[in-house]
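Shown here is a partial selection of chains from the complex, left in place.
Chain naming follows the written order as A, B and C, and within any one chain the residues start at number 1.
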Amino acid sequence: MRPSGRDLSEMRPVSIETGFTKHAEGSCLIKIGDTHVLCTATIEDRVPPFIKGSGLGWVTAEYGMLPRATNTRMRREAASGKQGGRTVEIQRLIGRALRAGVDRVALGERQITVDCDVLQADGGTRCASITGGWVALRLAVNKLMKTGDVITDPLVDPVAAVSCGIYAGQPVLDLDYPEDSEAGVDGNFIMTGSGKLIEVQMSAEGSVFSRAQMDQLMELAEKGVSELVAAQKAATA
Amino acid sequence: MRPSGRDLSEMRPVSIETGFTKHAEGSCLIKIGDTHVLCTATIEDRVPPFIKGSGLGWVTAEYGMLPRATNTRMRREAASGKQGGRTVEIQRLIGRALRAGVDRVALGERQITVDCDVLQADGGTRCASITGGWVALRLAVNKLMKTGDVITDPLVDPVAAVSCGIYAGQPVLDLDYPEDSEAGVDGNFIMTGSGKLIEVQMSAEGSVFSRAQMDQLMELAEKGVSELVAAQKAATA
Amino acid sequence: MRPSGRDLSEMRPVSIETGFTKHAEGSCLIKIGDTHVLCTATIEDRVPPFIKGSGLGWVTAEYGMLPRATNTRMRREAASGKQGGRTVEIQRLIGRALRAGVDRVALGERQITVDCDVLQADGGTRCASITGGWVALRLAVNKLMKTGDVITDPLVDPVAAVSCGIYAGQPVLDLDYPEDSEAGVDGNFIMTGSGKLIEVQMSAEGSVFSRAQMDQLMELAEKGVSELVAAQKAATA
């Protein structure tokens, strides 16, 4: 039934190549099917003004898409002079998601910026960014722990995200672009390795949904996230 | 337990004053406790380029906050030269929410822009904007139906929104600002008059939550939305 | 002769509702006929860099118009990325006008920002902003005097403003929108409670005027301002 021939509860193939760029303190190229996102984590000693002197750390994220990551070329945001509403919304989501998995006291007064740049898009770029962004963050924090700058691990539980939706009347896991553009309802589920919820967003486009459907999507999401967390663990072992 | 002395499942007082401004095709001043939002609906004959000629209508929203709607003055977005990330995120949410309750074929090829401007803020401005925005939309559509420009009512089911959260370990309905700034988990629930879901967003700030907690918040939301829909109906009767 | 049926030297009804919002140190909703402006005054301990350390205070103003304050919706300035020329011109005028009535030594090294946001427009928004803005400023200064932060009253004389113009060949007081859009000559007169001039702007659009006409407008303005000052005094008594 699915354009890709996948089962309703089947994820696309996941691959995570760590160390994709040499300068960043942590980096990976995550591929969820044909969605490819380059994630880098940058450690800086300064923190935003509102927490200066608090002893707490900060994790933030930025998101971008190369102009031809998509089927038709999109205008470069740097050229148009501002980040679009969708970009702003996504990067705020990534930042919130990653922060939820961080013990900011243990991190200490420093900032880690996670950049997620989509090299190729086929649906689910925000979820791939969160999942890959956590890997880059993990690698950067590993460095801090190796040098002794951080003693207690601030990343107690992995963070990963997956989308689910109602496609052709059926609940499906990990929407690709053809599904995403047709789905009446779709949701993003951000969870921890131990199955706790961080953020849930479910939205109907020109439609509505019931609590029963919401529960079905939740089941699928739990399955998907557990597979993603396994891939994260394998990549950072 | 709540700073305001309200019960866990008690809404703040709701008032909706329609016709607050004379130029708009529909308008109201909605007050949810000390959160006051002026909502206006503007009908225009043009639609965005991507649906030109499709015969479908469009509903969109913009959101703003007066500089001193809040406890300390915020910089005016027009002066700083761009809408902040929070503003962009909220106005996209309001637009999606209202569109979900619109039969765009019945509306016909015209656009209705709902402006939600917060005159005074005390938590829950996005939910108040959706609830009040629907009232302004309802009034504007009434005008179109009175003149015969629209025959079939495109607003089949009211749309309203409420926030719920975990405050001091307890699930509470309709967070005000003191609660919102302390809540570990908070969510926005956008629903129809008949109890269907349009959008659900639940988010933990520096925390996580369980599915059981998610279900508790959902119960509260259903109660809150049904009260808001009653107020919408009374105001537009 | 006037579209509203008013006498040539008759003001529109004036109402000033103080305390319209709860957060600002001073606030009012001023209504001059169908022109409604929400004015708030915010006290801050910092001053602009160019007077830092001088012991002098500063009063500044910002002006905005809600998108549907007018008959047809105007683009939101925050969305278009900058304040238009008209906005910039008006807010500079309001700031200058209010500062002219302030003893900046008595105010001490602090800044008061007066925000004037037009909720509904029907001509004369800049004059209503000055008149209402002074009320907000008065209330904020009252607070400073009550707490003893300010000892000598820095507001020695009220400041108010009214527009006059040549409409259909006749000098008229307090132009509303239908008059304003037709008037060949119009002027804004900013004066103190004791009848001194602060700023006079008279301008012919596609026309010219004589000194005799200028004098006629000045008479009308004196009458109008004295009525406005009475309303200010009543509201802040």
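To be clear about the criterion, a contact is a pair of C-beta atoms (placed from the backbone, for glycine too) under 8 Å apart; a residue touches a chain by one contact, two chains touch by 3 or more.
Please read these numbers as outputs of a predicted model, since none were measured by experiment.
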| item | value |
| --- | --- |
| With 3 copies placed, total copies in this complex | 6 |
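Note that only the chains that are shown with their structure count from here on.
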| item | value |
| --- | --- |
| Shortest walk length in steps over touching chains, chain A through to chain C | 2 |
| Angle of rotation relating chain A to chain B [CA atoms, steps of 5 degrees] | 180 |
| For chain A paired with chain C, centre-to-centre distance based on mean C-alpha positions, whole Å | 51 |
| Distance between chain centroids, defined by C-alpha means - chain A, chain B (Å) | 28 |
| Interchain centroid distance [CA atoms averaged], chain B/chain C, Å | 33 |
| Where chain C touches two or more other chains, by residue | 81 |
| Chain A partner contacts - residues on chain B that touch it in the complex | 82, 85-86, 88-89, 91-92, 96, 99-100, 104, 187, 192, 196-211, 214, 218 |
| Footprint of chain C on chain B - complex, ascending | 20-24, 27, 34, 36, 38, 40, 42, 44, 62, 64, 66-71, 73, 76-79, 81-83, 87, 113, 115, 117, 119-121 |
